[in-house]
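In what follows, a structure is listed as structure tokens, so that the remarks can point back to it.
One protein chain omitted, others in place.
What follows is chain A.
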Amino acid sequence: MITAIVDYNSGNLRSAEKSFQRMASEVGGGDIIVTDDPDQVRRADRVVLPGVGAFADCRSELGAINGLFGAIEDKVKAGNPFLGICVGMQMMATWGREHGNHTGFDWIKGEVVALTPNDPALKIPHMGWNSLNQTPDHPVFDGISAGDHMYFVHSYHLVPENPEDIVATVDYGGDIIAAVGRDNIIGTQFHPEKSQATGLRLIGNFLKWAP
């Protein structure tokens, strides 16, 4: 079993790698590789798209590495489990509206727009530990309860067209999407790799997930 963490010159790759390695050894989740090689992505059983940064930059980096975007698309079409984190989750949308208009994978109909909390006193980025509003009935959230905290840091958020794609929300001057998903894909706006025991549990769940 191989999980490929996609390296597209974005983000805190090492944190992601270490957290997945730690949980892979705990749950028997197989090998973790970090790669920008489309062939390695194609050979993997699971794909993780991490991300720290701006949608536009991340999208152009994904497109700049020859064949990488397509390799990820093919894995998802083939039914392999996919986890997007932060910008990696936002990349699952139809549109990103940060620094211009950019197309995402279009797996989750919707767009990524600037956060506009209904309370003007709330700061942007939405940064820190926020508690999940509801407990989703999803294997990747097994053992994670409403009220559990995850670490968020973002200024843009994904607004899905179809409510059934929403897996979890948090409150930040109104509901914000904390996780989206369907079939074999799941994405979290928060950083499980930075969310201590609760986040590690989610990573372990993903490594065992058989959608």
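Criterion: contacts are C-beta pairs under 8 Å (C-beta built on N, C-alpha and C of every residue); 3 or more make two chains touch, one makes a residue touch a chain; residues count from 1.
In the analysis below, contacts and distances are computed from a predicted model.
Peer 1: Can you pick, from "DNA 3'-5' helicase", "Glutamate transport system permease protein", "Imidazole glycerol phosphate synthase subunit HisF" or "ABC transporter domain-containing protein", the UniProt name of the chain not shown?
Peer 2: "Imidazole glycerol phosphate synthase subunit HisF"
Peer 1: Looking at A:V6, A:V52 or A:V140, which makes contact with the chain not pictured?
Peer 2: A:V52
Peer 1: Taking the entire complex into account, which one of A:P38, A:P136 or A:G199 touches the absent chain?
Peer 2: Only one listed residue reaches the unshown chain, and that is A:G199.
Peer 1: Of the listed residues A:D31, A:D106 or A:D171, which contacts the missing chain in the full complex?
Peer 2: A:D171
Peer 1: Among the options A:T3, A:N80 or A:N130, which residue touches the chain absent from this view?
Peer 2: Among A:T3, A:N80 or A:N130, only A:N130 touches the chain that is not shown.
Peer 1: Residues on chain A that touch the omitted chain in the whole complex?
Peer 2: Touching the chain left out of view, chain A contributes residues 11-15, 18-19, 22, 52-54, 57, 87, 122-131, 149, 151-155, 170-172, 191, 193-196, 199-200.
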